[in-house]
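Excluded from the complex is one protein chain; the other protein chains are retained at their positions.
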Amino acid sequence: MDVDSGLGLMAACYGAGALSSLLLARLSGRLALGVGHLAAFAGAVAGLGIALGVLLGAPGRTLTQPLPILFPFARLSLSVDGLSAYFLFVISLVAVAAALYGPAYLRAHSPDAGPARQAAQGFALNVFLGSMAFVCCADDALTFLFCWEGMTLASYVLVVSDDRDGENARAGLLYMVMAHGGTALLLVAFLILTERSGAFDFMALRAAARDLDPATRTTLFFLAFSGFAAKAGVVPLHVWLPRAHPAAPSHVSALMSGVMLKVAIYGILRFAFDLLAPVAGPLPFSWGWIVLFVGTISAVLGVLYALQQHDLKRLLAFHSVENIGIILIGVGLAMILWRQEGVGGALATVALTAALLHTVNHAAFKGLLFLGAGSVLCRTHVRNMEELGGLARRMPWTAGLFLLGAIAISALPPLNGFVSEWLTFQALLGSASRFHGPAGLVIVFAAAMLALTGGLAAACFVKAFGVTFLGRPRTSHAEHATEAPPSMIAAMVWLGAVCVALGVAPGYAMPLLDAPTATLLHGPVASAVVTARGPLVLSTALMPSGADATAISMTMVAALLLSLTAIAWILRRGLQPALHRAAPTWTCGMKPTSRFDYTATAFAKPLRLVFEALYHPRREVTRETAGTPYVLRRIHYAGEVVDLAETQVYHRVEREISALSQAIRARSTGRIYGYIGFVLGALFVALLLSELGR
Amino acid sequence: MTGERPLALVLLEMTLLVLAGPLVTGAIQKMKARLQCRQGAGVLQPYRDLTKLFRKGTVQADTASGLFRSIPVLVVAATVAAGAFVPVVRAGPPAFPLGDALMLLGLLALARFLTAVGALDAGGAFGGMGASREMTIAPLVEPVLMMVVFSTAIAAGTTELGALAAHRGTSWLLAWSAADFLGFAAMLLLLPAETGRIPVDNPDTHLELTMLHEGMLLEHSGPGLGCMVLASHTRQIVIVAVASALFFPVGPAGAGVVGVLVGAGAFAGKILALAIYLALVESSYAKLRLFRVPQYLGVGFVCALTALALRIL
Amino acid sequence: MAETLLWVLPLIPTVTALLMLTTRDRRVLSALDVSGSAILFALALVLAREVAVGGPRTLGVFRLDDVGLVFLLLLVVLTLAVSIYTVGWLEQALEVGNMKAEFLRSYFALVHAFVATMVVTVLADNLGILWIAMEGTTITSAVLIGYHGHHHGLEAAWKYIIVTTIGISFGLFGTVLIYAAAADVQGGAGAMSWSAIMKIAPTLHPGIVRIGFIFAMVGYGTKAGLAPMHLWLPDAHSQAPTPVSALLSGVLIKCALLGIIRFQTIAAAACGPAFPAQVLLIFGLISVVVATPFILAQRDIKRLLGYHSVEHVGIVALGLGFGGRVGTYGALLHVVNHGITKALAFFAAGTAIARYGSRDMRAIGGLLAVAPIGATLLMLAALSLAGVPPFSIFVSELMVLRAGIGQGHWIAIAIFLSMVVVIFAGLLHHVGVMAFGEPTATASREPEAWFPLAGMLLLAAIMILLGITLPGSFDGILQRATEVIVD
Partner (left out) sequence: MSEEALHAVIDDLGALLLFTMILIVAAGQIYRAIYAVSAQSLLIALAAAVLATATGNTDLWVIAGVTLAVKAVALPWVLHWIVQRMDIRREIEPVIPIAATLALSVVIVVASFQLTTSLGPVRQAIAGNALPVGISLTLTGVLVMATRKTALTQMVGLFASENGIFFTAMAVTQGMPLIIEIGVILDVILAALVMTILVLRVRSTVDADVADLDRLRG
């Protein structure tokens, strides 16, 4: 496919999808849905084409596409450089799956949806995908902002479109407000630059940023960073995320968690390394360290809160907070190391590679997990794990793929999650031995926290998978579940395949990372550093210490595992033929029922107690006794963990503001002489002030 | 760089670990028995148990999914694979990139993950309880272990265990820096936790309320259980081997057959020493309450962090 | 040709108004209504082209320059939309009983008289005529506000007429002072025509002009609904019949703004641009801040929209206050954008109210379920009012913001932005309450009528169009208007 015409094609696909789903809805909602998703699929494929074309094309290749002049005061254009192409690639990767998954899911999940709703969903999905793709391709502030808000708006529509109950509306509201606040900050950051440059296109902004004084530069960066952080769900700006993402239809949740957050990462990278980067010398000291710190906090808190969720999709959403944190650790490290004299360059490349690789990895496995949760949801209509269980026997494909995703997200070999975390660790270690003094300690601490995060994630997904899919069904919903329709399975298989491929042969993915690393760092590219010893080997050559660098080969390890599994399987069959029978689980001789199965709450309880200080758990136990307190009829236990940021900050602020405005409103007596008095007073004061002003 | 350890050697070391695994357990049991003034079973008892298990038939929970049968296979495979990354008889990186300490820990974590999943598969309270507790302790142990690894890795500039051992060379206690001592102390604190022994876990008990790891094996039987048991033996020796590779000199790199034999002898000695340590700890301490374990590990964490700090500052 | 149009333009609504009195038939009245607005629209477009190519046209006390043109276009577009909307709205209103069939003709006559007065204000070059027409709008619209006859309406009408008349009399005082200052330099009736004054503005006595401007600012500001003189506004805009509310919020307060702009230019020329800019800035900020709590804690949807007008007038004032080409351009653009969006919002709200028979937003629930298109339009309008792209208001707010940043008014920017975000939250909350959830029992389930929708869709189309692009011709008008104001 001709790459240059690709952008037009992609835009055409998404546009056609949006319009057709609006127009066809009058005929039939299902048709509209189908056509809309088909167009989205085509658009995603086109996106993949463009991205690969640029990424694997001639080095430094950039395709630019001027847009018609919509506003007299701004020249709009699109441009796909290495970075844009990479994120476009990530977006399209998941978009393909989502478009494939969508129709069947929506039909199965809400069969009674009216055509208006289906039209809205088809329309919004296309707009959402399109605007996400074009945010990454924007080459001027205006296009960026438009697509950015379009992205927010479309996802908002999708969130509130799923069920028309108050919960979704509230979630959507919180989401919109925080996103809007973030956009406001971005707006200011952009406008300060545009005022200096007098134009909106990035080229002019770069030029304007070249002669900024350090203070302004840093202010601008943190304005932009907090704007993007609000979108990326960085702690403490994350509260909207675990509410909004689960509320959306599952394939949209996959997109929001897997991809939309990454667009914010794109923005951070674009600002830090491209728009605001000084002409020469390293980035200002504070940037990288703060990003690193924030990332670490997000990673740990995200997974800790995820541990205590019983809502499957909410749990996954919290894990997005964690993974964004991990990505930010890499990004922050790259910022710290960039252009440091010595071998900082190579290390920076390692760090950035880790971050970018984790970006695509997270997109893949988080997408997979959300789709899995979606097919559970559309078959059982239950999101609470405590009401599920025993699904592995009823939905084997979904279960298997979900397990795959769980292993991947827990950063366990031989899957892709491990690779990017390994690279992050290597970057951390390398820089730790480089920065002596407290800086090094901070980095090492980050490493320890990262390790903790990995362990907790594993615990969390043992719970998520075990309680949802294993044991006995706890309710009739789970009892009568059946396997999801093939198109949904296919979508999950696609993402699962990506996870395996990126895990077993990550070396082959490195060339994809060359373009972005080159665009941002102008230093050694990813494959020059990471796969220096051949595509099958991940290594951190050119490491600072000069000593023999670490090298691992995922492929070899996978092969080793495979062969050992084969051997073990023989062993498993036993040394001699022996009888094999099934019997009920041992429950001390009592007749086992589903009530014997460990619940999610119980599973997470020890960790809840260990980290009590962070959770502030709330529990109430009500006992029904038969007459005497010694005979218990039943005990009812209810407990929950509160998100500190949410309760301590957001709710408080919200209460204060509404109370204040209520009070102010109550003050107004609709008395006309009061009105007149205000007019007179205004005039009088104005006159006096003008006199004093002279 | 040219690797000192060709594929054959690596596989050899791996098999050696697998084979020697039960022996270590047996030795520890024997020493414990002695220390508790009992006769105790023979050192080879674990082998007998294993062969018996592999002959028996299997009883599987009727609620378990198809996954359940393959769990032991994957677990043992992952654990054994982890054994491939430890230098046993000869220091120095392998001739070809394979895996490093992080990969090793990752594979052990994978094994643990699968074990816990398997434990939940059968349903019933004990599996869940075991899994829950195991997955509570593990996330607390892993970071500390990693920091111990880092504390040596930062000096060597690599996380590949063979290279680490080579970097340490044959330097012995006298050549240790304060960081090494602290790191080693942390390692000693962690060993019982990682090998599932008192004071963190109690491998002998089958009293449901006290067991962690054993609880997860309850529903396994016959060859499946055999695999799980073998896996835990291997896991134990692998951890011990890591500890010895990190802190004690491994057979000199590039030495010939003699060197290998010397290395093997040295290895046996080191393993024995650490086994004695484990036996002593097990028979001189009581098992901790589950919620005291974090404090216990906290000590290890502090040691490791200090070790790192000393390396960096 | 163009000159004669200057006379004809105000006559058309007047004639239409008189024709209205000749019949009682509803269909005829509606037909007259629409056709009258259509003719006005067409002629205004002709005139617009004339002015766009041939520059400002003057005839006696009337003069149309590009500044006036911006407002004129807004006026005629909204008049047309209102007429189309009214056709459908009337049926609902007659069913509900808000309107009495026998009074219809007086209603239509008054509406067109109202439009006529507004046309005059836009065309007036003579500040005295401007004032007379402005007072004329007050009188006609006051009757319309009280039209429903229930005592809420009467109360609103009373407050409206009293307060705005006071304001306007201050405006007159300002006019008198400016005239006095001008008459010193160059006596005679010419001293009252804005264009003539502008020629000699730099020579005017700054002290008098200063006082005059403040009087005019407060006076016309009262009419424009700038805080703290805004208190009548939510009452009036909420009590008027919906089409009238749309005209009040969409056009009338903009005409008052035109008055302010006229005086601002004079003051800027006479005592330096800094002084009027400061005054506008302060009033603008006060308006934005004052509106916020009332928007958050509001229950009546039309009052909500009223307070929103206060906020947006404040934003326009901010734009003018930040000044510079960008700020002024943004302010003018915002005048148009807000006019159109607010009219749309009032229309959508009106249909919702008719459907539920209540204006309490907590009583209006599940609108999306019973009236998908209307609800969608309502949400679009709300999002646009909140300044979300790709809707028109985002662009103008962007420019206002840009001007502020360019001038370095950091505190103003901070206040402005935080208020905008808070208001966004409040507005979205209110709309969410109305749109989502299960429809309440009182809601009528009948399908949506097409005529009100047609009027709304027209406006929505313009709203989105102006959001994603700025046609060159329109931009040209705005550019020239900016030049007129800035230098």
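Per-chain residue numbering starts at 1, and chain names A, B and C are given in the order in which the chains are listed.
Assume contacts are C-beta pairs under 8 Å (C-beta built on N, C-alpha and C of every residue); 3 or more make two chains touch, one makes a residue touch a chain.
Keep in mind it's a predicted model, so treat the numbers as computed, not measured.
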Using the whole complex, pick out the displayed chains that touch the missing one. A, C
Options A:F285, A:Y637 or A:F684, residue touching the unrepresented chain: A:F684
Contacting the left-out chain: of C:Y85, C:F173 or C:F394, that is C:F173
Can you work out which residue in C:K100, C:H205 or C:R325 touches the chain that's missing from view? C:H205
In chain C, positions touching the absent partner: 126, 128-129, 131-132, 135-136, 138-139, 142-143, 146, 149-152, 154-159, 161-162, 165-166, 169-170, 172-173, 176-177, 179-180, 183-184, 189, 192, 205, 207-208, 211, 234-235, 238-239, 294, 297-298, 303
By the contact definition given up top, give the residues of chain A that touch the hidden chain. 665-666, 668-673, 676-677, 679-680, 683-684, 687-688, 691, 694
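We take it that only the chains that are shown with their structure count from here on.
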When chain A is left out of the picture, which chains can still reach each other by chains of touches? B | C
A-C versus A-B: which interface comes out with more C-beta contact pairs? A-B
Per-chain Cα centre nearest the global Cα centre, belonging to chain: A
Determine, using the mean of C-alpha atoms as each chain's centre, which chain is farthest from chain B. C
Between chain B and chain C, what is the gap in Å from one C-alpha centre to the other? 78
Using mean C-alpha positions as chain centres, tell me how far chain A is from chain B in Å, no decimals. 35
Among the residues of chain C, which ones contact at least 2 other chains? none
Where chain B touches two or more other chains at once, the residues are none
The chain A residues in contact with chain C across the complex are 70-73, 114, 116, 145-146, 149-150, 153, 160, 164-166, 168-170, 172-173, 176-177, 180-181, 184, 187-188, 191-192, 194-195, 657-658, 660-662, 664-665, 668, 670, 672, 674-676, 678-683, 686-687, 690, 693
Interface with chain A, chain C side, in the complex: residues 155, 158-159, 162-163, 166-167, 170, 210-211, 214-215, 217-218, 221-222, 228-229, 231-232, 235, 275, 278-279, 292-294, 296-298, 366, 368-369, 372, 383, 386, 388-390, 394-395, 398-399, 401-402, 405-406, 413, 417, 420-422, 424-425, 428-429, 432-433, 435-438, 468-470, 472, 475, 479
Given the complex, residues on chain B that touch chain A span 1, 51, 54-63, 65-67, 69-70, 72-74, 76-78, 80-81, 84, 93, 96-100, 102-103, 106-107, 109-110, 112-113, 116-117, 119-129, 131-133, 135-136, 138-143, 146-147, 150, 153-160, 163, 167, 218-219, 222-224, 226-227, 290-291, 294, 305, 308-309, 312-313
